[in-house]
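All remarks here apply to the structure that follows.
Not every chain is included here, but those present sit where they belong.
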Amino acid sequence: MAKTNPGRFFEDYAVGQVIDHAVPRTVGAGERALYHALYPMRHALYSSDEFARSCGLPGSPLDDLAAFHVVFGKTVPDVSLNAVANLGYAEGRWLKPVWAGDTLRSSSEVIGLKQNSNGKTGVVYVRTRGTNQRGETVMEYVRWVMVRKNDVDAPAPETVVPDLAEVIDPTDLVIPEGLNFTGYDFTLAGEPHRFGDYEVGEVIGHVDGVTIEEAEHMIATRLWQNTAKVHFDATFRPDGQRLIYGGHVISMARALSFNGLANAQMIVGLNGGAHANPCFSGTTVKAWSEVLDKAETSAPGVGALRLRLVAVSDASVGELKDEAGKYLPQVLLDLDYWALIPV
Amino acid sequence: MAKTNPGRFFEDYAVGQVIDHAVPRTVGAGERALYHALYPMRHALYSSDEFARSCGLPGSPLDDLAAFHVVFGKTVPDVSLNAVANLGYAEGRWLKPVWAGDTLRSSSEVIGLKQNSNGKTGVVYVRTRGTNQRGETVMEYVRWVMVRKNDVDAPAPETVVPDLAEVIDPTDLVIPEGLNFTGYDFTLAGEPHRFGDYEVGEVIGHVDGVTIEEAEHMIATRLWQNTAKVHFDATFRPDGQRLIYGGHVISMARALSFNGLANAQMIVGLNGGAHANPCFSGTTVKAWSEVLDKAETSAPGVGALRLRLVAVSDASVGELKDEAGKYLPQVLLDLDYWALIPV
């Protein structure tokens, strides 16, 4: 089986290494429709080309999270095939919208390595960039994962832990060229709430819930060409369950957040995120959000909200962690992002 | 949770009120493919651009029922979020085909109100119009639903029950511009039966059946941005079942009707319809049709059939109702529509 990809192990990474990930992908009208079929997406800017034009764009871009999933999916065979856990995200920024017909590629640079004290695993930090066919970077983010060693006797690398921003400074957020919310139609968008109506500390329970099916998360995960066995092969885990791709929960929660955050149209920054507990088929995903911060931007009529997006397996809006600082079992996702909203 | 949408209650409606529904939607090649993937659609005019051109159209329009679902889906947050039951449809007409790239919006006018004698609910009648980005009405229909009161002490409105046509007069049907069946290719369409071959009173059992899965009806219902909780959240009903969107059953039955009505290509009128019994995952849907009427049209080679389309949860073609006039438990749908067929 020498021709198949065994994935990289911890000792195969070196700081400074750049990995060009395989299989570029052209996205278009089909991906757009599938994204609306798989998640209860209603944000008007992604649903209607006309609405997007009224906001100064040439049409609806591919959903920001769909772009993320495509870029992320390509990294799986090189970064997380032998991963034990996906530990975190930081410094994620969307730099250019992705349009129908664009072809995306990804590459990752290893920016940190730290062997664990057990000598069997280590943490790998990569900064991943997605680029389009014009060579423009459409997004970038840092991700760190715990990866198995293949040879436990391989020497530990020098420990390098990158210095990562806790939060992206709002002045570093990139606003899509032309974006203008001064003529924003709140009736068509679905809610009247604007930048000024949200207060830091405010918590919004998003009411709706979706019970997840195996077929749906597999269709979604394949669409992003994320082929990690654990999402597809029911014989892979001893319990016979397929682990749902964490990005599926992110997209589901984001779509549910429409109800209360319909005008938080575009995601431009990913400050951090934790897949707090694994998610399996049959779970009913609900979501709540907390306003963490607010910032003005230089674009006309455009403000930014820093939001915590929490997905839970039951309805409770409430505590995230127990006294020991461990996520409560019903918490699936704890995401921290910046979104653009009309002022 | 003041920012989320609680939906309108019976006392929130007034006759004459016009509600502009949120979230316009651009449809295209993705929605077309998904419609063929979700239903066993084979009507040639929607499957082949070439066939549609041979019938005088510039290409295949979006399936008539897909257009209906998009227009209908937008009304759910404003009309039926607190609905107890979807009671009926009338005076539905398709006025313009929907083309790939079109962006659809909906608005509804309240045309009737009648509080029920229990004082807790009332019937709301709305006339909904779907429009495209050129401001043209692509379809319109009347729908009435039973809606809960939030405040049972709210005064009853003056009762207004609209005078609705039992059947759309065939001279009021709108034939798509350019439609011409004089060169119709019956071999490519799949059946030789034309207008003259169908007789009023004739009943056609459509043979095929499809067992419905949770993933499929949720994918379909989300595609139309119909986000009613009851279709998605298995924890919402005490029995843990997700109620299947009635429109999913309509599309399934219509697709099954190809076998015997392959040439009933375009739906142009919706005279009425009842979702006779709820449908749940695991049901095997079959269908039969009855020819209720026939009419000529002014378009070359184009006739109209008035058809009853019945979806059932078993194979029997037979009685619809018991002696008390109540739908038998196996009947899921009883729809009355006009379709165009070559003469």
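Lettered A and B in written order, each chain numbered from 1.
In the analysis below, contacts are C-beta pairs under 8 Å (C-beta built on N, C-alpha and C of every residue); 3 or more make two chains touch, one makes a residue touch a chain.
Note that the structure is predicted; figures quoted are calculated from it, not measured.
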> Taking the 2 visible copies as a start, how many copies are in the full assembly?
Replying inline: 3
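Keep this in mind: only the chains that are shown with their structure count from here on.
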> Degrees of rotation, nearest 5, to put the Cα trace of chain A on chain B?
Replying inline: 120
>> Taking the mean of the C-alpha atoms as each chain's centre, how many Å separate chain A from chain B?
In response: 36
> Along chain B, where are the residues that touch chain A in the complex?
Replying inline: 1, 3-5, 20, 22-26, 28-31, 33-34, 77, 100-101, 103, 105, 133, 213-216, 218-220, 222-223, 225, 227, 229, 232-236, 242
> For the complex, which residues does chain A have touching chain B?
Replying inline: 28-34, 36-42, 44, 47-51, 60, 187-191, 193, 197, 204-211, 213-216, 219, 259-262, 282, 284, 314-315
